[in-house]
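Missing here is one protein chain; the remaining ones are kept as they sit in the complex.
As written, the chain order gives the labels A, B and C, with residue 1 at the start of each chain.
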Amino acid sequence: MLDKFRDECGVFGIFGHPEAANLSYLGLYALQHRGQESCGIVSSDGHKLRTHKGMGLVADVFKNDAVFQDLPGSSAIGHVRYSTAGGNDLKNAQPIVVDYARGSIAVAHNGNLVNAQEVRNDLETRGSIFSTTADTEVIIHLLAHARSDSLIDRVTEALQIVKGAYSLVFLTETRMVAVRDPHGFRPLILGKLDGAYIVASETCALDLIEAEFIREIEPGEMILVDKSGLKSFRPFAKVPTAACIFELIYFARPDSRIFGHQVYSVRKEFGRQLAREHGVEADVVIPIPDSGTPAAIGYAEETGIPFQLGLIRNHYVGRTFIEPQQSIRHFGVKIKLNPVRDEIEGKRVVVIDDSIVRGTTARKIIKMIRNAGAREIHMRISSPPTSFPCYYGIDTPTRKELISSSHTVEEINRYITADTLGYLSQEGMLKAAGACLGEEGKFCHACFSGQYPVKFPRLKSDSQLGLF
Amino acid sequence: MLDKFRDECGVFGIFGHPEAANLSYLGLYALQHRGQESCGIVSSDGHKLRTHKGMGLVADVFKNDAVFQDLPGSSAIGHVRYSTAGGNDLKNAQPIVVDYARGSIAVAHNGNLVNAQEVRNDLETRGSIFSTTADTEVIIHLLAHARSDSLIDRVTEALQIVKGAYSLVFLTETRMVAVRDPHGFRPLILGKLDGAYIVASETCALDLIEAEFIREIEPGEMILVDKSGLKSFRPFAKVPTAACIFELIYFARPDSRIFGHQVYSVRKEFGRQLAREHGVEADVVIPIPDSGTPAAIGYAEETGIPFQLGLIRNHYVGRTFIEPQQSIRHFGVKIKLNPVRDEIEGKRVVVIDDSIVRGTTARKIIKMIRNAGAREIHMRISSPPTSFPCYYGIDTPTRKELISSSHTVEEINRYITADTLGYLSQEGMLKAAGACLGEEGKFCHACFSGQYPVKFPRLKSDSQLGLF
Amino acid sequence: MLDKFRDECGVFGIFGHPEAANLSYLGLYALQHRGQESCGIVSSDGHKLRTHKGMGLVADVFKNDAVFQDLPGSSAIGHVRYSTAGGNDLKNAQPIVVDYARGSIAVAHNGNLVNAQEVRNDLETRGSIFSTTADTEVIIHLLAHARSDSLIDRVTEALQIVKGAYSLVFLTETRMVAVRDPHGFRPLILGKLDGAYIVASETCALDLIEAEFIREIEPGEMILVDKSGLKSFRPFAKVPTAACIFELIYFARPDSRIFGHQVYSVRKEFGRQLAREHGVEADVVIPIPDSGTPAAIGYAEETGIPFQLGLIRNHYVGRTFIEPQQSIRHFGVKIKLNPVRDEIEGKRVVVIDDSIVRGTTARKIIKMIRNAGAREIHMRISSPPTSFPCYYGIDTPTRKELISSSHTVEEINRYITADTLGYLSQEGMLKAAGACLGEEGKFCHACFSGQYPVKFPRLKSDSQLGLF
Partner (left out) sequence: MLDKFRDECGVFGIFGHPEAANLSYLGLYALQHRGQESCGIVSSDGHKLRTHKGMGLVADVFKNDAVFQDLPGSSAIGHVRYSTAGGNDLKNAQPIVVDYARGSIAVAHNGNLVNAQEVRNDLETRGSIFSTTADTEVIIHLLAHARSDSLIDRVTEALQIVKGAYSLVFLTETRMVAVRDPHGFRPLILGKLDGAYIVASETCALDLIEAEFIREIEPGEMILVDKSGLKSFRPFAKVPTAACIFELIYFARPDSRIFGHQVYSVRKEFGRQLAREHGVEADVVIPIPDSGTPAAIGYAEETGIPFQLGLIRNHYVGRTFIEPQQSIRHFGVKIKLNPVRDEIEGKRVVVIDDSIVRGTTARKIIKMIRNAGAREIHMRISSPPTSFPCYYGIDTPTRKELISSSHTVEEINRYITADTLGYLSQEGMLKAAGACLGEEGKFCHACFSGQYPVKFPRLKSDSQLGLF
């Protein structure tokens, strides 16, 4: 799928391994799809935290081997981030590292707090200063103000004040703490390598470094790792789980397992269910690569229509939201995709994508397929219409930009110029992911249903919310 | 397919379009897979040739828009290149541009001359000096020494001396000439946009700029484009065609049409034929992405075994021969590929790739699939064993490194540790590509058969040849 | 003079000029000698502060014109800094910008607080977190905790807690505040351009932008500039002035006027006084360029011995503490200086420098002059022996490294191998600068006399202080 949602972040942590920084680098490399604009690693040698952060891809920020000599120690945490504002936003790069009364602490955060501004206002009134615009800094301040004696209690004290989505990894000189918010919006995985504990946003980070997958950190669980080993805590009141279903639809890598699912297989099942709901007579099923591919395979399997790679992706284009140069902008999707004419010409084509945001890209692709000689084009989307913005860590377009928030499927189809258009139903989506609509818990599907599991203040300044 | 052959080059030319340099940039962008180490564009405004060349990818060398202001004019040629030697090899970047008695001339070359050294020795004896190590420079010298009055005759005079593979584009202040060698080893395509003639190595370059495909330039054909239009010449004696079948197997983009074939469809047919020759009972067919994918789809279609993307490719790794950083080298293929465990665990897996070079990568991938829980692994290769080096423009490993040149299929299989291994036969390959073994012409299959269509001198200094 | 003391910082501020950021850039460019490792500018458009900071020289960090479009508004402050630690110290680059209860505030600081660690400990106990290792961050925290209603009162409240040297410029959305500490250790100048008020560390910044010099900001004075104009405050108890005499000896640019002196002329007077104290019969006076030049001219004038540029400086070497490449390191001063043999050979040479730190450089230069054929070499230093470290903002070597702190003049001379060595006396230095030893105030000469005007805690962790 092209030009769509932006992953917010990926986190990684490792405790007790002589190559902590190097393995964090590799872990972040595997999580690169979760954030491409900045990244960083903080290591501890037991006495002192050291940081290297920068704007850009992991392979670029850490391209100089010397960097790793400046990150000694056997524990480290890392972060990849999509920064929402342009320009020099290095100050918002994570992990954030600070000194406070108990020493130094670093934090890496995936998610979004819905009451960050309120808490920030309170803290400022008490004399706190803020160096970044990230909601994560609020957590650090709360931690510094916490009065409990133990680190776990202080983290708990701080997190009891904030609301929203967070998968967090903290590093102090001598300890690592990982927490997943009570709803479990974002994934967080526990693994092990050579006796060292590892946490990561997705299992693909474990795979790359050949670490063993232990289990997922559970919603509301807090893990403390220090030299005496790993301890698990449950400091929060139990609430229904609300795992972000969009991770399964689009964000996570298909080779990852999160929320108890192999992502690839769920996507394929979305495609199968889509076929059951919106079957059509056709000659070929083609995906919009690469995000539409597993669903297209599922659709083809269910219908028996042959699957073909009818659109070839240019390997030299980065992920879709990395814009090409000014001068070639008007070439739009052509710079990224090109049809295989022989597989399309004269045929009835089912085109599978995982979602439609503004509709402009889908429209261009359909035109491209039409020009390649398709007789009929049936667009099928392996998720329901995305009508509501996310407040839990996904940088969705505003409602104004989401074509589904103001147009019917019929209208959208007219705009994108397909012969027919079918979306996966909410029920079908949840069923394919092993859950039921109406049932409490398991998934957050607010972006489709508008049912937000955690309430949030109506901020005047936020144009997204102005629509409600 | 990973870490294999290196494309030698891609060429592009356009005559008579106000955005000549810009379109050349886009054309090279589409041809990037044919050469990633250096690139360049030469433009003409009717009076003067201007050049911009650099080491690196097209998007990097031309990232500054200002570059295009230094490339004015309505005609331009461009080149992407894989440079064989490391270090600062900018001097070998093409197009090569020189001044000579008739003015200025630029040339972009895809292919390899087998008698370059001999001709070079002759020329040096006559007082010529050489600034590059590229065989292309020989052509320029011959052109400068040619005595004929017309450009076409001079080009002919020069090319009658050289032997081997060449798809060439020349640019002078006022004319463009494109030639394909008599055997037609390398592809060369003719297109048109807004009245301007275009030549390119593959049709994908036309597609990106939305140019119309006219036809392929034929083996032995020479095209002259100037302000009075296009003229075609046949200055060479007719010889059997010898189009490089490896272009269809690996090099060309699947969305391109070359040698009269849609590349994707031929690759799928290779997979079908492979299934006919080496069928096996299995649960799933998975490709080694991306080069093995079309053949895997064909294999799955023919056998009815489900096709799955069982290996996920990391999008942030460049094409396979671009080495990752030193520090992560030992992670080998893991940095590039990761298995989808649920689609492999407990299953009998057919793994499809387009070729095996040294066998080391295949061995690692099979180990990775085995670790993901495969019950059986059947490796199938959609081309015959590659036992002979290429002398016509593909940078193959030496015979010593080609595992097939010294090992039987049985031995190779023992090395890569698959349960079974099957290669497409030479007959099957040719049949799938619409030709027959033994029949004169159509394809060069020397890398498989050792039957070299153009003889070459036995150079003492060339270790590749020492084996013969 | 080579490889010596490191300037700590330079500050600049402008309020009420449409080209605020651009003029700040030029101001910092003129102050570059005060700090070469990082720099930054913060601008305000009346509503929002915007920042651009980076490691490196001003001309490099701001080399892209687009940067200035991201710094809109009619007020701005800037900073150049020498960062004491290596590596990625961007987090310590200034101006520091934070959000707090009253909005946003930025600060640029030249100087050093002697009780920063104590105050920081207090603040941390109260829940403050620290993002940098700079003492400046302490001031920001104190400001955020201050309870007064007006900005001036809050700044006063904050500064009454800290001790030491500070010339500070603050910028809020709508106001600029400049303060010089009660002792006036560091310079701070007030100027005006097109109706806009300007503050800067030295007058050379005013000269470059053709601003008018108004007066120096006085020790203990606080200036507030907003849309209603400039107001001056005197919030601190009066204490004796302690202007850093090393600014006159080495740091400030000779074309600047600070502390009521033209720097060039004072340096020349140091040279004249040095001649009175340590005259010698000789044929030529040569400076160690460029810092020794004015004193050498003064020495030559007073003695009547001809002045010559006997050592030529390589213009392509940066300021002396910017190390050349590893591979040429052993060439030491030769890479920077080369003798003019004809002006030295067979002559009795007086060599003038402004100070001697470790003695190693002086030793090499004397050897170089000896090799060029000098008959006698008389080294003369235009300041007294530097025996004590500075705690007010100059990054002096530790006592261990200061050759004068543990060796007599005689011993030093034996080490550097001159024929004779003479230092300017403390009395002579003060007299030349228009002050007297013993008299309270005017100058801080602690690095020569050990008389520290502001007491400081004996920090165990500070190896410099371990010597006391």
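In this section, a residue touches a chain if its C-beta (ideal position, glycine included) is under 8 Å from a C-beta of that chain, and two chains touch if they have at least 3 such contacts.
Because the structure is a prediction, the values reported are computed rather than measured.
Counting contacts over the entire complex, the absent chain touches B, C.
Of the candidate positions C:E173, C:D255, C:E411 or C:E427, contact with the unshown chain belongs to C:D255. Set against the missing chain, the residues C:F68, C:Y299, C:F443 or C:F456 yield one that touches it, C:F68.
Across C:F15, C:Y100, C:Y166 or C:F307, the single residue that touches the chain missing here is C:F307.
Among the residues C:A116, C:V225, C:I297 or C:A418, only C:I297 touches the chain that is left out of the figure. Listed residues B:D70, B:E212 or B:E281: the one in touch with the omitted chain is B:D70. For chain C, the residues touching the absent chain in the complete assembly are 22, 25-26, 29-30, 32-33, 57-59, 62-63, 65, 68, 204, 207-210, 253-255, 257, 262, 264-265, 268, 290, 293-294, 297, 301, 306-309, 312, 314-316, 318-319, 324-328, 331, 334-335, 338-343.
Listed here are the chain B residues that touch the chain not shown: 51-53, 70, 87-88, 90-91, 96-101, 124-131, 140-141, 144-145.
Throughout what follows, only the chains that are shown with their structure count from here on.
Contact topology of the protein chains: linear, an open path with no closing contact. Chains A-B form the pair joined by the most contacting C-beta pairs.
Taking the mean of all protein Cα atoms as the centre, the chain whose own Cα mean lies nearest is A. Per-chain Cα centroids separate chain A from chain B by 37 Å. The centroid of the Cα atoms in chain A and the matching centroid in chain C are 48 Å apart.
Per-chain Cα centroids separate chain B from chain C by 61 Å.
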